[in-house]
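Note that this complex is displayed minus one protein chain, with the remaining chains in position.
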Amino acid sequence: MRLRNANNYGYLFILPFFILFFIFNLYPIFYTFTLSLHEYDGMSDKVYIGFENYSRLLSDDYFWKSIFSTWRIWFVNIIPQIGVALWLAAIFTFNRIKGQAFFRAFFYLPNLVTMASIALLFNVLLDWQNGFINQFLVILGILDEPINWLRIPSASQNWVAFIQFWMWYGQTTILLLAGMSAIPTSYYEAAIADGANKTKIFFYITMPLLRPTLIYITVVSLIGGMQIFDIPMVLTDGAGAPEASLQTMVIYLYGQAFRFNQYGYGSAIAYGIFVLIALFSFIIYFFIHKKEEV
Amino acid sequence: MQGMNIATTRGSKRFTYVYIYLILGILTLLCAFPLYIMFINATRSNIEILNGISFLPSTHAVQNYHTMQSKVPIWHGFINSTLITVPFTLLAAFFSSLTAYGFAMYDFKYKKYIFGFVLGTMMIPMQLGLIGYFEFCNYFGLLDTFFPLIITGAINTGSVFFIKQYTEQSLPVSLMEAARMDEASELDIYWRIALPIISPSIATMSIFNFVFCWNNYMGPLVLLFSEDKYPLPVLISLVRGTAYRTDFGAMYFTIALSILPIIVAYAFLSKYLISGLTLGAVKE
Partner (left out) sequence: MKKLWALVVAVLLVAVVATGCTKKPTSTKLSIWAFTDELKKVVEDFKAKNPGVDVAFSIVPSEEFRTKIRPVLRSGTGAPDVFLGEVAWVRDIITWGMWMDLTEKYPDMVKQYEEQSPPYVVDLGRDSNGHVVAMSWQACPGGFFYKRSVAKDVFGTDDPKAIGALISSPDKFLDAARTLKSKNVKILTGFSDYQWIPFYGREQGWVDANNNFVMDPVALDFFDMAKTLRTEDLTAKVDQWSPGWFGNMAKKEVFGYLLPTWGLHYVIKKNAGDTAGDWGVTRGPASYSWGGTWLGIYKNAEAEDLAVKFVEMLAVDAEYQEVYTREVGDFMSNLNVDAKMAKEEGDPFLAGQNHYQFFLEEAKNITPGLETQYDQNINGMYIDAIRNYIEGKMSKEEAVADMKGKIKNAYPEINVE
């Protein structure tokens, strides 16, 4: 070789990253696991209790309820989110819409705004007697008297889902648009030549080819949705009110560890959440692979 | 610009377009309405808000500002957020590009496995190690400092992944070999030759990292104690609590003020953000 063999320099380039990565990421993750095998209140000494925290987790109604609440919030948001985004992406692809770039940029805006600010904004907008939403709905005659939204479990969950929808449908639209524009136009030309109309083209050509994008969006949204924290945390009392309906998995983790000082149990919850997310993701991952083989 | 072949308007009725624009209008309204009301109410007094709604601004913005000032040290929040976010973003840019370059341009042993490992950790939720991280920081006396929040910028796997993809596509190996002939050191090659070429990807990633860190709520909530060190999101969430919640006008004002810079910045950067978004997704 006329040049020095440079390949081992690669290690040098990635080394600083990995040193920091081990110290500040992996070590805490392992340490959390160690903690999950202990009873530890942050004050007295740690007591080793084996997998007791995990068996407690499995029989903890509040944890199961938090899984359910988290799923419900995600589910109520993802359906309209993808629906609206699909419609928008199709409209933008198949029609000449004036100001398309503006709409796209505008719908994406809420996604960038600090979630804590958004949640607080909706907290005041949804105030029972003095919130804008109630005042407005009463004036419009839609409501006879104000509804105490944030005291009703299902309504609170729906509002969180709505905020999630509001924040994310713009981004989903952009991703779907990119996916749609990647579909070769020759497919469409052939369909038009066969006399297919737009609806048919959309359902028989666009949708099947869009599947990987749709699945990607769903998985990413699911992973994020399972970790939802900021909005439900700031929207009500930070402890999942009303009636634990906004106590998502991560809020439960936060409460047990940092409010009730059960660091050991909190660590077990963290691993519980991790296993659940991994499980859900793998299910969808294998689902993709199967379909692609066909 | 996309799929225009079938964007034929010839046959379609005007009615469809009215209908489409109507829905687009409603969605725009939906998007803007909460923010509009926020700005309006930020100018109204508490009593005015208690008495009913209005779609037109009032005259109490200055008063609300002063009320807010007496309760929420929001400028402190801006300063703290900046002090955390800027170094975080710089660390992320530097370490991610360094690492991504290492992965993209060298062919060392076990590279596949090491990179696969990095990819795998991307799936780990951030909360998994949080309690351990908290204890770790406590042990080293790092709680209530910005350090644990900033340092995680250096281990941003998402950026490594993104920049690596870009580097592989845009940086020809021949350039490196030519430089090696000139006896340039490996780091020099990275610094003088590679960096300028891959900088667009670093810039894109930096915008996203900035936004992520600026909006991060849970990390500082757990790792910081004193109010005067709180970044904006934690400070804003405090406003929900009893001691601050005295005046709707001031609350709206505080929220509006925390959001305004983001909207302004977005007006300038939206193009980069949207193109970055799709860049990340297309390859998937």
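For clarity, chains are labelled A and B in written order, and residue numbers in each chain start from 1.
Rule of thumb we're sticking to: contacts are C-beta pairs under 8 Å (C-beta built on N, C-alpha and C of every residue); 3 or more make two chains touch, one makes a residue touch a chain.
Since the model is a prediction, treat every value here as computed from it, not as a measurement.
Q: What are the shown chains that the omitted chain is in contact with?
A: A, B
Q: If the hidden chain were put back, which of A:Thr34, A:Thr218 or A:Asn261 would touch it?
A: If we include the chain that is not displayed, A:Asn261 is the one touching it.
Q: Out of A:Arg96, A:Arg151 or A:Lys200, which is the one that touches the chain we can't see?
A: Hidden-chain contact among the options goes to A:Arg151.
Q: What does the interface between chain A and the hidden chain look like in terms of residue numbers?
A: Contacting residues on chain A, toward the hidden partner: 16, 42-43, 62, 124, 127-130, 148, 151, 238, 241, 243, 258-261.
Q: Considering the whole complex rather than only what is displayed, give the residues of chain B touching the chain that is not shown.
A: 46-47, 49-50, 83, 87, 90-91, 94, 134-135, 138-139, 141, 143-147, 150-151, 185-188, 190-191, 225-229, 238, 241-243, 245-248, 251
Keep in mind that, in the parts below, only the chains that are shown with their structure count from here on.
Q: Just the number, please: Cα centre separation of chain A and chain B in whole Å.
A: 16
Q: Looking at the complex, which residues from chain B come into contact with chain A?
A: Its residues touching chain A are 1-7, 9, 12, 17, 20-21, 23-24, 27-28, 30-32, 34, 37-38, 41, 49-50, 52-53, 95-96, 98-99, 101-103, 105-108, 111, 114, 121, 123-136, 148, 151-152, 154-155, 160, 176-177, 180-181, 186, 190, 211, 214-215, 217-218, 222, 232-234, 236-237, 239-240, 248, 251-252, 255, 258-259, 262-263, 266, 270, 273-274, 277-278, 281-282, 284.
Q: Going by the contact rule set out above, which residues of chain A touch chain B in the complex?
A: 3-4, 6-14, 16-17, 20-21, 24-35, 84, 87-88, 91-97, 103-110, 112-117, 119-125, 127, 130, 132, 135-136, 139, 166, 170-171, 174-175, 177-183, 185, 188-189, 192, 198, 201, 212-213, 216, 223, 226-227, 229-230, 233-234, 238, 250, 253-254, 257-258, 263, 266-267, 270-271, 273-274, 277-278, 281
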